[in-house]
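Accompanying notes for the structure given below.
Every protein chain except one is present and positioned as in the full complex.
Chains: A, B and C, in written order; residue numbering restarts at 1 for each.
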Amino acid sequence: MTTRKPSTFVCTITPFDAEARLDDEAAMVLYGRLASAGVGAYVGSSSPGEGYALSLSETERLYGIALAAVDGRVPIRAMGVEPHTPEQLASLIRLAESCHLDAMQLYCLDAGHGNKPNPAELERYFRGLLETMRLPAVLSSHVFNGYVVEPELVDRLLRDYEHVIGINVTNPDIAYVSRIIDVVDGRADVHVGGPMQAVSALALGAQGFLGTEGNLDPSACAAVIEHYRAGNLAETFAAYSKIIRLFSMNVWPGGSMRWLKAAMKVLGLPGWHLRPPWLALDDDAHARIAVQLEALGVTGR
Amino acid sequence: MTTRKPSTFVCTITPFDAEARLDDEAAMVLYGRLASAGVGAYVGSSSPGEGYALSLSETERLYGIALAAVDGRVPIRAMGVEPHTPEQLASLIRLAESCHLDAMQLYCLDAGHGNKPNPAELERYFRGLLETMRLPAVLSSHVFNGYVVEPELVDRLLRDYEHVIGINVTNPDIAYVSRIIDVVDGRADVHVGGPMQAVSALALGAQGFLGTEGNLDPSACAAVIEHYRAGNLAETFAAYSKIIRLFSMNVWPGGSMRWLKAAMKVLGLPGWHLRPPWLALDDDAHARIAVQLEALGVTGR
Amino acid sequence: MTTRKPSTFVCTITPFDAEARLDDEAAMVLYGRLASAGVGAYVGSSSPGEGYALSLSETERLYGIALAAVDGRVPIRAMGVEPHTPEQLASLIRLAESCHLDAMQLYCLDAGHGNKPNPAELERYFRGLLETMRLPAVLSSHVFNGYVVEPELVDRLLRDYEHVIGINVTNPDIAYVSRIIDVVDGRADVHVGGPMQAVSALALGAQGFLGTEGNLDPSACAAVIEHYRAGNLAETFAAYSKIIRLFSMNVWPGGSMRWLKAAMKVLGLPGWHLRPPWLALDDDAHARIAVQLEALGVTGR
Partner (left out) sequence: MTTRKPSTFVCTITPFDAEARLDDEAAMVLYGRLASAGVGAYVGSSSPGEGYALSLSETERLYGIALAAVDGRVPIRAMGVEPHTPEQLASLIRLAESCHLDAMQLYCLDAGHGNKPNPAELERYFRGLLETMRLPAVLSSHVFNGYVVEPELVDRLLRDYEHVIGINVTNPDIAYVSRIIDVVDGRADVHVGGPMQAVSALALGAQGFLGTEGNLDPSACAAVIEHYRAGNLAETFAAYSKIIRLFSMNVWPGGSMRWLKAAMKVLGLPGWHLRPPWLALDDDAHARIAVQLEALGVTGR
């Protein structure tokens, strides 16, 4: 269907130290692991990256560390956060451009308190951002905040803006994912959000998936893509299966941050502290996670 | 993980004639096509089989036609309907037993008007049915009516009832699907409901999937399983992709019956009438469906 | 706005004895209490009346007892159940007509398994039932099963069928309730389902509310209407407040049957048994309910 190269990206946590300060050394370890495994990174995300809690200068520092750690081996992209106003995301875009990241994802507007742009307003929002940026852009269509970006809008934006290089689609409705893949038609990369639909999306012609599991086991994420490219069904499915079992360990509601950082602590990975008001999972949870990670063969190496 | 044989089943429509009578000849055609393609059938379903509109004697006739048409080439199972009371499903179980179907699925209780059994009551319900039946049974865990059957209950029922030969899991949460596969642990077949998670489920160790698309293109459904068994990644994915594109054609809300029967009419397959109060899709819809089926290469042969 | 008389109706439980048989004497007590308090009754409901578990002959017996117990003092209406097919509700209509009940409510179709009629099919359903019945009819627009009956359809049915004497509206959206009241415009009674919006609906021009609380305290329900008719604000609000506090005692999910019957047992009212698979609440729940009922001053007299 297309000759675009399959790939996967990790939506990275942001490492903090015991005083909840940005932990530069832990960030070097994190992004170094990803580069060694050969998977790209999305940096500074609203989740699990605690991106809203980062000042612009901290985000800038984090971008710099990520770029330095991977040293060109894998792409480093800005994830951005869902902004309350276009101006809030524009600030992050300017920052990503000045740091020379590889690309920047553009979330839909999180207008807050039940407010939601109608299709015309959403198009106005995206065009306003795309007109003023030079960095390669990746559109986001994410079911959070109730967004199902119309395939026709994706088509129009792809026609009008050559620097749109991808779209990240997070939607449990595989029919919608299929429609997006068809409308994009090879003009940009399509990645699904989360590992849930990873093999389904590859089967439908997408380039791959995003996920948080690579914060813990980047090699398993890379393996899905590598075996798929080699045409090895059994190995592709086995790698996918490992990631889903890792994904399924998180039974704590309200986001993946607490679970991911608990698992990092269990694995001996640095930077597992959370910023207030978030609280770490309790000791029982850590013990349970330790047993599960061992059973699945996930280590911090 | 298991040596259970992969498979797929079609949740069949019920063919009616122009006077909304059960259409025996059309049923022969339908089940004959499935047998030729090598896929089993679930018969008399609440959806898309309009099962609630069938009298017990009509259901008995339909069971008989299905068995005669396939003549042992593929399994014929009773799908049942979500009953309002245990007694309603017990009547269907007795019928399926007397007709010597291959198995019977047991839906959860649809208690109506927001009533829902708690876990203890649901267990009481399943045990009450399983105690009195001799036919092989397939449990259902379906997100409709809000059910997420606890993995622990599935485990207990598998321990206590040897005639539970399968579980059909319909839930968009792949983590839950994964937990069910793990708790079943090869003691029964696991099929996911709908084609959405077909390859994901195979990757996780399930035996396959159910779907309605086989009413139109049974060979494509069979192809997913055959290529998977042969270890052919590209062909497995291509067959899956075709089914999802077929699945994605249905953009009419409120169930798949109207769309399936419109597509049957377009393909020249008999039995495409609906029972009141259901109304056929309009001419524009049929024209649109015709174009899409042709583009996808789906025919009535 | 209208000179229609305000009123309230109790959606009654169905009393069973210790062997889960219909308890005729308990039913006499129940309907006698309602008549003494001056409130009408809806009989044989899907909830909390366990209506799906009643055979047609049991329903007929229950209708007869209710009529005999109230002896013309208050209206006795058939509530019906959400049917899977129009024919199922037609059977109940025939029964209500032969028993000479005062009216029959027509629920929307519960087509099962995610099937849902579109607006044209829903109109076809209602017209099919209304054409063949002579008993006064009450339309239902209930948010369960996802129904928000279009105000325009209500208008058309009121124009075409003189025997539509009321509409029961159960929808948390007060704007929708307001639109229904406006479109009905005094041509029929409007009651809201449940006590939640009782005073809001009266304020907007509806005739009153339905509720299950009258199974326990029919006088409090009657008091809301009586004080409202007398123009006594403080007493109207006090009676409403008592009902809402009674309503708020039910913290057990999955319907009100278990809680209502537990409260009946606590109050010494007969008929508090449930039919399988339903299980009675545990002793702790009964003890808690006893304390709450005493604090609120609710007794079985």
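Note that a contact is a pair of C-beta atoms (placed from the backbone, for glycine too) under 8 Å apart; a residue touches a chain by one contact, two chains touch by 3 or more.
Bear in mind that the values here come from a model prediction, so they are computed numbers and not experimental data.
Although it is not drawn, the missing chain touches A, C when the whole complex is taken into account. Across A:38, A:255 or A:300, the single residue that touches the chain missing here is A:255. Listed here are the subunit C residues that touch the chain not shown: 172, 174-175, 178-179, 182, 196-200, 202-205, 228, 231-234, 236-238, 240-241, 244-245, 247-248, 250.
Subunit A meets the missing chain through residues 45-47, 52-53, 81-82, 84-86, 109-118, 120-122, 124-125, 128, 144, 253-255, 257, 275-279.
Here is the rule we go by: only the chains that are shown with their structure count from here on.
Taken as a contact graph, the chains are arranged in an open line, each linked only to its neighbours along the path.
For the criterion of most C-beta pairs in contact, the winning chain pair is B-C.
Looking at which positions face the partner, subunit B and subunit C present mostly the same ones, since more than half of the interface numbers are shared. Taking each chain's centre as the mean of its C-alpha atoms, subunit A lies 50 Å from subunit C.
Shared contact sites, meaning residues of subunit C that touch two or more other chains, are absent.
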